[in-house]
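Missing here is one protein chain; the remaining ones are kept as they sit in the complex.
Chains here go by letter, A and B, matching the order in which they are written, and residues are numbered from 1 within each.
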Amino acid sequence: MEAADLERALRPVLGDRLLGVEPFEGTAGRVRFRREGAVDLFRTARDTLLFGHLTMVGGIDWVDHREVVYVLWSDTARQYAILSADVPADDAHIETASAVWPSANWHEREAWELVDISFDHHPDLRHLLTPDGYVFHPLLRSFKLHEPEELEVKSRHV
Amino acid sequence: MSSATLYSVSYALAALILNVIGFIIPPIRAPITNVDVVTVLAVLIFGALLLAASMLNTILLIWWERKLLGRFMDRRGAMHVGFAGLLQNFADGFKLFRKNTFQPAEADTLGFYSGPTAYMVTSMILFGILPISSGWNSGSLPLSLLLALAIFSFAPLFIFVSAWSSNNKYSLMGGMRSAAQMIAYEVPILLAVVSVVILSGSFSLTTIVYEQQNYWFWGPLVVALIVFVAAMLAEMERIPFDLPEAEAELVEGWNTEYGGMLFAFFMLADYLRALVGSILVVLLFLGGWTLPTWVPSAATSFPLAGILWFMLKTYLVFGLFVWVRASLPRVRTDQLLRVGWNRMIPLALLSVFLAAALVTVRCVPVFGCVPSAGA
Partner (left out) sequence: MSEMWINMGPQHPMTHGLWNLRVKIDGEMVLDVDPEMGYLHRGIEKISEDRHYNEVITLMDRCCYVAGFAWEHLYILAAEQALHIRPPERAEYLRVMSDEFQRIGSHLMWYAAFVQDLGLMSPFLYGMRDRDLVLDLFQAYTGARLTYEYMRVGGVRNDVPPGFTDRARKVLDWLDDRYREYDALCMGSTIFRERCDDLGILKANDCVAHGVTGPMLRAAGVRRDLRKDRPYAVYKQIDFDVAQADAADVTARYLVRMEEMRQSNRILRQVLDWLDHHPGPMMADNLPRWLGAPYAPIGNEGYLLKRSYPKGTGFSAVEEPHGEACAYVVNEGALHPYRVKFRSPVFSNISAARQYLVGYHVADIPPIMGSVDVCVGEVDR
């Protein structure tokens, strides 16, 4: 599967919500899309393009926006594909992928707490790696490593 | 075999001590060398000797297990304290002894302390009942076997008391498992013993041993032996039946909350019970302190020969338990209970019938004839 194949399959479904598919070494391609097209893209990717595995979800904090990166794997094509959507930093949210791939659940919890990207309709958006009540988002660029912060953390179960 | 019994030795010792005291302080000589006083002191000395012997053997047993287990696991076991690590357990015991005794904040104090104590004490009483050799007359009670098994079956009660009073969910689960398991395996043990009783015609352990002069009972009663050993493993809570303290899921089960000397009580009592279990196997099935008649009499006539042979057999039997522990995984509660009720009890019943048939037929082709007392 090539980037052009992905584009051909996705363009009719997504229309202008698909920003483009660029080649990416070692994968089928990198699909850039608007977050409004998330649900349609996920369903098409799983059901039509047969990307059965959601391998990971990660967030990147750029200077002016945030990017959500999804990595998919197809057992039939034996290839990875990368999906990426830009979300504005002051309104960082996107539809959850966990309705399509249950494996997205924990990855999205992690992205939510570390990169501060909210996932709409997520079944269980709790802290995963950081304690409950932790107000920082460590993987944002604004979180500096060398300035200690004090924080009172409550136990999850009393 | 020596003719002096342990009690006569204690009595002589008591008389000697009191006479020496009387010799030093003449005015009290007459009252303290009274027969009653000497008897009381003799009983105390007797108890102290028994206690020392049982503790020493228990600690030696732990050493034996550690060395044997070490060899099974391709390592050496305890090596550094004393010769070949013989004193390692004393060092460990001393360490536990020095530790602070504490209890969880929400624990029930009475149960928390009385549980391990009672467990320890009942296990020690057991040791007083069992005959070790012909001179060890503490076992010559007419119903000593029944008494030993009765005391042996106290354990689940005390385990459950200490588990419940620790106020810990793991302890509670361990206590429940322990109670269920011990009760389930009480029955096959008793049934296996019944076949021995049928064959020997006596509840006295000493008599049972003497009944094995012609042949040891393991031959005709091999089914009962297998049932007895397996059920004993469950009673002793050793692998593969150590689920009440399965460290993988229950973090030591019913003794999770115990530390220091209270833990040492559990540990010691466990090994005391393991020792008693091995001793019972030797007494009931392996001829106790006797040797087969074809063994030259030189092997049995020197002083303390009976005790020597008895301990040898006991440690070999315990070695078998260690071997099992080194090579088998743990079973699950439901599997354990299923095996107990569905396999052990029918097998034990079968061996009861076998024993009854043997007594009726009187003579066994290979092993010789059952003595008349068995009828």
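Convention: contacts are C-beta pairs under 8 Å (C-beta built on N, C-alpha and C of every residue); 3 or more make two chains touch, one makes a residue touch a chain.
Quantities reported herein were computed from a predicted structural model and do not represent experimental measurements.
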item	value
Contact with the hidden chain (one of A:Leu10, A:Ala38 or A:Ile82)	A:Ile82
Among B:Leu69, B:Ile125, B:Ile226 or B:Ile345, residue touching the chain not depicted	B:Leu69
Sites on subunit B contacted by the missing partner chain, in the whole complex	69, 72-75, 169-170, 172-173, 176, 239-240, 242-243, 246-251, 325-335
Contact set of subunit A toward the excluded chain (per top definition)	24-27, 52-56, 58, 60-61, 69, 71, 73, 75, 78-80, 82, 101-103, 105-107, 114, 127-131, 138-139, 141, 143-146, 156-157
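The criterion applied here is as follows: only the chains that are shown with their structure count from here on.
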item	value
Inter-chain centre distance, subunit A versus subunit B - centres from mean C-alpha coordinates, in Å	64
